[in-house]
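One protein chain is absent from this view; the other protein chains keep their places.
For chain A:
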Amino acid sequence: MTGWKDIPPVPTAQEFIDIVLSRTQRRLPTQIRPGFKISRIRAFYTRKVKFTQETCSEKFGAIISSFPVLSDQHPFHRDLMNILYDADHFKVALGQISTAKNLIETISRDYVRLLKYAQSLYQCKQLKRAALGRMATLIKRLKDPLIYLDQVRQHLARLPDINPTTRTLLVAGFPNVGKSSFVRSVTRADTPVEPYAFTTKSLFVGHLDYKYLRYQVIDTPGILDHPLEEMNTIEMQSVTALAHLRAAVLYFMDISEQCGFSLKAQINLFKSIKPLFANKMVFIVLNKMDIKKFEELDPEMQQEINDLTKSGEVEILRASCATQEGVQEVKNHVCERLLVERVSQKLKAGTHSNGNIGTRLQEVMARIHVATPMDGTTRETFIPEAVKNLKKYDKNDPNRRVLARDIEEANGGAGVFNVDLRKDWILENPEWKYDKIPEIFDGKNVYDYIDPDIDAKLQALEEEEERLEKEGFYDEDDDLPDEEEEEILQKAEYIREQHALIRNEAKMRKSLKNRAIIPRKAVKKPLSQLEDHLDQLGVDTEAIGLRARAQTAQSSRGRSLVRSRGTTADPDAMDIDDGAASAKERLARSRSRARSVAATNRLQDGVQGTTLRSKAERQAKLAQRKMNRMARQGEADRHIHASMPKHLFSGKRTIGKTDRR
């Protein structure tokens, strides 16, 4: 039955043509010009024809292979399909499609051959048109088979999934005797139940569980008692099921004759379809017993029904689907019998004629082995004596056992009482239970040092200590600090300090601090500084100072009291080599001046004459007037800029920079 549900839809002839042609159009190149090389044009159209043919073949092939092959099916399915769809018709339809496939291949071959001789684009195109047209015509002729196959596909998809090999109960009987009601009440299937004949027009399948096994219940349409040739499609389905399924047959009878058919007819039907029951278990279910009991029948009929069971393979069961009376019993009985029957059949099939069990059966039997104690003893549950003697706890008994809960109550109840955990400690000496145990000692965790063989280890340590002592490990060699070394160290310390001072000074000198860099030559140094420096270096500066001061005093005002420089009686005077001084040097010295003066007076620059000068001044004043009147800030005003302009430092910053806003 597999694969019947998912047969892809079969397109109609027109749809088929559309699919094939549009695919050719979409998948292949469409640009072609008469100016192209003829071989290229031919290839272009050949490809079109071939591609169309390939698509057709592929599609037809898919349709043919998607339908089941009748000869491969189980006889039940084969017959069922024969009845439902007419095997001949089905085969013819598939045959037509396969023929069409072959014909299209021939057409394509022919036209590809012709295309080889085409001389122009026009010829090629006409040939292609002819080929595709013929193919389309062929497909158009397949209109009916395609429609038929699509219907078959739809019907097949809706057929119930009947497994012919599993445990099966087959419900059969006259129309309207309560077959569907029975299936409805024992399974989860929702079979339609209506009070008219032939409510069930096809096979229905329901499933039920009995002893953890799944059973398949097949509800069949009613059968009328007439020859096989006269039976219609609906009845034939029942017959097919009866003929091919190895199942337990439940033949339903309505002894109340409410179904509209006489009991006689029902018995006759049973007799006439009896050949179909060969090798099957058959049960006659007398339904509707709530209306008429078997005992209420006239004895003749009773006798006749009993006769049916004479062969020994038929049993009579009673049920009422309306009141559910006996329904479950019927179900259980039948399932049980079927199970036993199938197991015994399997055993028989697995056993060779000489009585040996086949390997496959052995495997199955090994799997269902249940182990029991070897010596055949029975193992009782073990209950300790103390538990057996335990008195049942009774809340109201004054001599009852004392529970922890009672202790809690006696000591203040929940929230007040604290459980004494130390009580249950197991120690070597019960006196130790309430010792205060140190956790931390001397900044160390006591528990880290807890070691059962601490004695031995400490002993070893002491021994090691003694040994080290002996070896002179702890001997101190206190060499007293040397006098000379101390001095050197002190000196070094002093030098380091000096270094630091020098470094600091240099740093200070170097840092600009908003000052202009003045060349060393231009920096004025007072005499005192020079004196101090020289003094520090150990030079006696008294004489130098005296001389320098005498000089400055002399040059300051009036004529020198000394006759000439050459005759100065100062012994400490600097020796000046007159002759060696170059002319340039002398010039430079003579041109010395007190302070630097700009080359031109900028106040006077660019303004000639006093009239112009006063005019300029007036204009400057005028320009300033407005500014002054409005108390505006001019460029000469002192202004302190905001160190953190608000517009640059506030607000959200997602992208961009702070200074780009």
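Details
We take it that a contact is a pair of C-beta atoms (placed from the backbone, for glycine too) under 8 Å apart; a residue touches a chain by one contact, two chains touch by 3 or more; residues count from 1.
Methods note: contacts and distances are computed from a predicted model.
Set against the options "Ribosome biogenesis protein RLP24", "Elongator complex protein 4", "Eukaryotic translation initiation factor 3 subunit I" or "Thioredoxin-like protein", the UniProt name belonging to the omitted chain is "Ribosome biogenesis protein RLP24". Residue-wise, the contact with the chain that is not shown comes from A:R496, picked out of A:R496, A:R549 or A:R618.
Of A:Y122, A:Y449 or A:F649, it is A:Y449 that touches the chain left out of the display.
Shown as candidates are A:A278, A:M374, A:A404 or A:I437; the residue that touches the absent chain is A:I437.
Considering A:R360, A:K457 or A:R549, the position touching the chain not shown turns out to be A:K457 (whole complex). Residue-level contact of chain A with the missing chain is found at 425-429, 432, 435, 437-452, 454-455, 457-458, 460-462, 464-465, 473-474, 476, 481, 485-496, 498-499, 534-542.
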